[in-house]
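One protein chain omitted, others in place.
Letters are used for the chains, namely A, B and C, taken in the order the chains are written, and counting of residues starts over at 1 for each.
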Amino acid sequence: MESILSFCFAVLIAPLLPAVIQKVKAYFAGKQGPPLLINYYTTIKLFKKGSVYSTSTSFVFKMGPVVGFTTSLMMLLFFPMGEVSPLLSFHGDVLILFYLMGLGRFFTILAALDTSSPFEGMGAAREAFFSTLAEATVFCILILFFRLTGSLSFNEFFSGPHAMNLMGEYGALLILVVVGLYIVMLTENSRVPVDDPATHLELTMIHEVMILDHSGPDLALIEMGAWFKLLFYSGFLARIIDPFHSENVIVNALLFYAVVIFVYVTVGVVESITARYKMNLVPKFILTPFILVFFVTILTMGVLQ
Amino acid sequence: MQSSLDNLKEGLKMLELIMLIPLLTGIIAMFLPVRLGRGILIVTALLHLQLTVFAWLGKITPALPQYFTVTNEGMLILLVTSFVFLFISIYAISYMSEAEISSEPIYNGCTLLFLATMSMVTMADHLIVLWIAIEATTLMSAPLIFLHRSKTALEATWKYVMICSVGIALALLGCFFVVLAMDLGGVHVPITFTSLGTVAQQLDPVWLKAGFIFLVIGYGTKMGLAPMHTWLPDAHSEAPSPASALLSGALLNCAFLGVYRGHQLMYQAGLGAFSSNILIGFGLFSMLIAAIFIFNQTGYKRMLAYSSIENMGIIAFGVGIGGLATYGAMLHLIHHSLIKSSLFLSSGNILLGYGSKLVNKTGNMAKLFPKTFTAFFAGFAGISGFPPFGIFISELLIIMGAFQQGRMISVSIFILALVLIFAGASRLVTKMCFSRCNDPEILVEENLARTLPSYALLLTSIVLCIWLPDSLYQTILSAIATIGGGVNG
Amino acid sequence: MDTLFVSMAVIIAGGAAGLLLCRQFTLMKLVAIATTSVGCGIGLLFTVPKLLSGGAELAVTYNWLHVFTLAFKLDSVSLFFLIPIFLVPPLTLLYSFHYLENKDKKLRVGVSYFFFSVLVASMALVVMADNMITFLLAWELMSLSSFFLVMYDYEVYENRKAGYLYLIFAQGGAMLLFATFALIYRHTGSFDFASFASIPDASKLLVFILAFLGFGSKAGIFPLHIWLPKAHPAAPSHVSAIMSGVMIKMGIYGIFRIYLLLDAPTPVIGQIVLATGMVTGILGVVYALAKQDIKQLLAYSSVENIGIILIGLGIGMVGVSEQNQAMAFFGFAGALLHVFNHSIFKSLLFMGAGSVLHKAKTKNIEELGGLMKRMPVTGRTFLAGSVAISGLPPFSGFIGEFLIYYGAFQGLSSQNLPYIMTILAIVSLAVIGGLATACFTKVVGLGFLGEPRTAQAANAKESGFAMGFVMSIMALACLVIGVLPEPFVRLAFLGIQDVPAAAGFNTDSFIVIIQHISKTAALFIGLLLLVSLFRKMMYVKKEIGSGPTWGCGFTQPTVRMQYTGTSYAAEMIGFFKPFVPVKTVYTGIRKIFPGKTTWESEVVDIAESNYQLRLITPMLTLLGKLRWIQHGNIQLYIGYIIVAIIVLLLFL
Partner (left out) sequence: MIQLSNALVSVSHVGDVLLTMTVLSVLLSLGSNRLGALVKIMAFQGIVVSLIPFFLEHHGQMSTGSIILLQIMLLIKGLLIPGFMYAAVKKIKIKLEVEPIIGYNASLFAGLIFILLAAFITNRLQISLPVKNELLMIAAITTLAAGLFLIMSRHKALTQVIGYLMMENGIYLIGTALAKQTHTMYVVEFGVLLDLLVGIMIMGIIVHNINSSYDDVDTALLGQLKDN
């Protein structure tokens, strides 16, 4: 029951949180910024609209948003938000989940290519490339977590005697992981400095340019999928960082979401104070966390002897 | 030799007929009209095969035992020679009428004389008689090479006669050295391999070794071992295809028999290691030389000739290695004769069809000459060691044997050379068979009379790879037992 | 066992019927396909129940040529490999019914069916062989028959070259195997496989490396893979399917078999296999990404999948040497399952490529586009195959990779080198997965989606019924295995039941995981359907417009402005620069008023170019120089003889 509630809460709050980023950015820019509920308004507006489809497209184009949305939703189903067990969990679920995200990416890219637009193809190519590099980091993190906890499930990562937490047994090691995961989050969710969703030139975009041709409910599904994904990553980070622990479930959840919001705020700060990297520097940026985490995994050889 | 003594009592003493009959018919055929000559050729070939089988089964024995004898290895080679000869003759009849060779009676006669001399080689027991026979094969086959009467044929014949004569003259010196080794050892027996074998231990080792060196050089020249092989590609490419087939499928084996006898003697004298090393060296060197020239070869008959050098190298290598490899070498000898003759016969069709010996002038055989293509490509697959042809088995056995004897470096070179040769040959063969033909004018269409003999020879190789008659197996085993070979190590 | 021989006889009979009936084209195709398929069916009916019943080992021997015995034995590994051998050919043959339509090539089609049947039978013999001779015999037959299949379209120069290259690699590999077996024979004096374990440990490593190279040249490990991307495009597509889907797995079988037989304790073997697997996998997929020819791309993708399978085997072997049974078990099982899965989706993809080639007359991605609408069945099945080969759930590719991952994660408890190797293996698998996604989004996205780039592609029609039917079945199979993996995973477990390292391992807990995976996949599909339904509902009674693609302000787009495969891959290729050299030719701008200029780029296979540069060219130069030996001068020829004598006399 708790799990269902937690899941529903996460789904509901997911559109809210990105507005926090926008607020922070607005603050830095000295503007007032959009209302916090902006994303809800947008979504409803989009669902109300119809769509225009390019004559070049086929059914794959329509599948892209659906698959992308579903895969992101799957992540939330398996991730323990707060200290509540997720709806579903089993040993090995991380593997299938990250691969499901791959599936989402697969169809997003295809949908982009289906439009036969050169810009969307460009974005698709970058997406394919950068997420491959990010995937290496993710799997390094999984290796480390497995090494430390002996489990392959989100729920088990954060429960039991060897729970992954900065305050826990291997806190020192996890600092580097946090840095790595943060960069992965920026990459996977197309945030600055990897991608700038707010730029006005399609040539320099990654994710935004891929969805240029989507409109109406399709676009809404894509947007929601992206919010879920961001929430998942920041939740992942928050579970590692989260120093608080309370016996009460609700308090725990609130504290957890506080940390999540903190993560969102940092994203906003980063977006405000850094510029997007030149495209040819991005791979180096994405490789940095890989090297960090790989280093940590090697370190564990000494730790666990 | 107990068995041959037994045979002496029961068998008919007419072994020499095997060589006398072709000798006689050969001389007759020279002066007969073409049609009659062809008939005589086939009849003689059939008769010869029949007599050979009788001899092999021990039904007939020599009348002059001081010069001739029945040995297992000799009978093996005689059997192969006779068998191959029959099919080549059938082919030759059709080929000669198409090739418009004016002197067909010369072919008919000389090929029979050639058969006679080769039969003599396989039966010779006396050192000098063997020498005479091998020299005689050179002389009898020279007219065959010159049959086309072109300038290049002339050149090839000249080189063939000259180089082989010089080589074989050295073999005579080798014979003298063996006799000297006998004198020094204080042995007084007839100079036959049979009797020398029984007293081999008493022969003077130094002179025996020297004798062996000269024998190997001499007969090796004839056999086509590098670096004495130089005549071989010329002669094989210039001779008319049936003659090339005979040279490659029969003559080289006979020359090999000379080397084999020498090695046998060395082994019996306890000097097997020395002669083995020499044979291995020559074998590998021949294969490497063949590899050099098969790459970028321009003439397909020359390629086949170099392939013969390679295969003689393989046989020498196998015999030198000993043990299991010897069995492989003997199988290789049989299958090489069958397949290589078939290949040369096919090359005759190709030559007739395209009118050129150059690879570049041929092409797209798969479409233009489907029957010949089948035979040619199957032959190529066979000679490269693909099953279901027998060379697969023989090469496998030789490699196994070589590893078993711990000759790692040699066998590495062996394998390297095989791969190189395969790479070179398959390039040419695929070019001939599949690539576009620039000038697809077919001079002479293929026909069954000229493809069936190739098929028959290939089929024999396949059959022998599926089912080796027990008697043949025993013959090979007894043959290689004399040089310490066997299937059990 | 006799059933298998019967099935092989039927298969060969089918091929022979193709040869004999070649004058009646359609009848010949029907008879050949039906008979061969029946033969395969008999084989399957024997194999699968045998494997399921945990079949006792079967062995038969026949005497051959006095010296040898032909020995056959079936254990679980053989039985497992027999499944794709008997399963894929009937499907590809059915496909070929509409694929081989040229009646002018009657004889050739007949010959092709004959060698196809020989190939199938010889592959079956390879996995059944129980001694060196039998194995090599079957192996060589397999190489030879597949060569003829590759040469089907020999009129094309590239195809001849490909056939030639294939032949050399086949024979070179076979020679290495000869050497391997001979080396073993040296120690044991026996041809039997059973005796392999008794050779001294010191020799085992050498034996294994030789065998690994020999088998690897067939399987296509880097850098012995260069024949694959040439031979597969050359062969007709149903042949590429069987070669890539099944035949190259014989190399894997060989590696696995020799490993099992050697029973070597040295950990180096596992590390070699693992490292080779990683290199092969990553470079294979990068090259696949770089290629624009669909069949060539698929060939490189086969190299990649061989890499994945080798990673699985390597994980298993490291597990054995680390005495980590779980690692060993899942490594081996994952490798086997991936062999099976790959045989299906790679065949499917090759058939799809063949269908495209058949109708659009080109294999070049840059000339395709928009086929999803024009060839719906081919497009959809190809899409399914692409998802499967990228290892994404809920399709079959994921299951095999999951097993391998699972095995690898079990190995993380090791220390030192095995640990680092395991980490690298997991990361490589992840990278391979990501790049494979990139690679197949490229094929599908550029080849099947968007607008057709040429008139040929625009005029393409759907292929014949037989082809579409087969591809649909296979696509469905990919999905079924992905959603209901349990029986197939069990099959893979049964496949390794005779492997000593895996014996007695309790898989119950893992089966639970697999059931979970199955449920997750089902859940995902359910959710997907729900969301689709939701989306449908959202669009009810709404205005759906259609117009040209948004060109960011540009209003007159042409089909040539679409993103190209080359640029799609360029950045990723650039990342692997030293290993994936790109050759560019730019004519440059010279004059004040420059004329036409061109710019070309081509990805060069580093292995191929290095062979050319460092091996073939020097060798040919050397051989060319040595040719003066035969200079035609008789005086010097005689001199050779004298030199030979003098040299030999020195040994006296």
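A few remarks follow.
Just so we're on the same page, contacts are C-beta pairs under 8 Å (C-beta built on N, C-alpha and C of every residue); 3 or more make two chains touch, one makes a residue touch a chain.
This structure is a prediction, so every number in the text was calculated from the model and none was measured.
Taking every chain of the complex into account, the absent chain touches B, C. From the options B:Thr44, B:Ser94, B:Thr221 or B:Gln297, the residue with contact to the chain not on display is B:Gln297. For the options B:Ala55, B:Val80, B:Ala99 or B:Val129, the residue in contact with the chain missing from this view is B:Val129. Chain C residues in contact with the hidden partner, per the touch definition given at the top, are 627-636, 638-639, 642.
For chain B, the residues touching the absent chain in the complete assembly are 126, 128-129, 131-132, 135-136, 138-139, 142-143, 146, 149, 151-152, 154-159, 161-162, 165-166, 169-170, 172-173, 176-177, 179-180, 183-184, 191, 204, 206-207, 233-234, 237-238, 293, 297, 302.
Heads up, the rule we're going with is that only the chains that are shown with their structure count from here on.
Chain centres computed from CA atoms place A at the largest separation from chain B. The centroid of the Cα atoms in chain A and the matching centroid in chain B are 77 Å apart. Inter-chain centre distance (chain A to chain C, centres taken as mean C-alpha positions): 35 Å.
Contact residues on chain A toward chain C in their complex (touch as defined above): 47, 49-62, 65-67, 69-71, 73-74, 77, 88, 90-93, 95-96, 99-100, 102-103, 105-106, 109-110, 112-122, 124-126, 128-129, 131-133, 135-136, 138-140, 142-143, 146-147, 152, 202, 212-213, 216-218, 221, 279, 283, 294, 297-298, 301, 305. Against chain A, the residues of chain C that register as touching in their complex are 369-370, 372-373, 379, 383, 387, 390-393, 398, 402, 405-406, 409, 412-413, 415-416, 419-420, 423, 426-427, 429-431, 433-435, 437-438, 440-441, 444-446, 449-451, 509, 512-513, 516-517, 520-521, 523-524, 527-528, 531-532, 535, 538-539, 542-552, 557, 559, 561-563, 567-572, 575. Interface of chain B with chain C (complex): residues 158-159, 162-163, 166-167, 170, 206, 209-210, 213-214, 216-217, 221, 227-228, 230-231, 233, 274, 277-278, 289, 291-293, 295-296, 327, 366, 370, 381, 384-388, 392-393, 395-397, 399-400, 402-404, 406, 411-412, 415, 418-419, 422-423, 426-427, 430-431, 433-436, 465, 467-468, 470, 473, 487, 489.
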